[in-house]
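As you look at this complex, bear in mind that one protein chain is not there, while each of the others sits in place.
The block that comes next holds chain A.
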Amino acid sequence: MEILMTIIAGILVASATYLILSKSILRIVLGTALLSHGAHLLLLTMGGLKTGAAPLLGQNADSYTDPLPQALILTAIVISFGVTAFFLVLAYRAYQELKTDDMDKLRGNENE
């Protein structure tokens, strides 16, 4: 299971890299969303996977899943959700104002 999860995280990060390297802002935003998904999945896998146990440490529990990675991911997901939403709004606003979504045309210009 760990191997599968790691491979999926790798695929997510690879597709994210591909998307981030493209020119269109919308693709880049989707790429960053995928990138954070990959990172979260890695965080979950790295905490150690166990099947069939709740992430609670009861009085008589003989097995339990480490709750910390799940808490970390919950926080990280909320943050990346917020950032993605902000990024989408920003991209839309920039498209309205600058009339382009091509990153090549958004290069720095000294005369501005």
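In the analysis below, contacts are C-beta pairs under 8 Å (C-beta built on N, C-alpha and C of every residue); 3 or more make two chains touch, one makes a residue touch a chain; residues count from 1.
As a convention for this text, contacts and distances are computed from a predicted model.
Peer 1: Name the absent chain by its UniProt protein name; which of "Electron transfer flavoprotein subunit alpha/FixB family protein", "Na+/H+ antiporter subunit D", "2-oxoisovalerate dehydrogenase subunit beta" or "ABC transmembrane type-1 domain-containing protein" is it?
Peer 2: "Na+/H+ antiporter subunit D"
Peer 1: Of the residues in chain A, which ones touch the absent chain?
Peer 2: Those residues of chain A that touch the unshown chain are 20, 25, 28, 32, 35-36, 38-40, 42-43, 45-48, 68-69, 72, 75-76, 79-80, 82-83, 86-87, 90-91, 93-94, 97-98, 103, 106, 108, 112.
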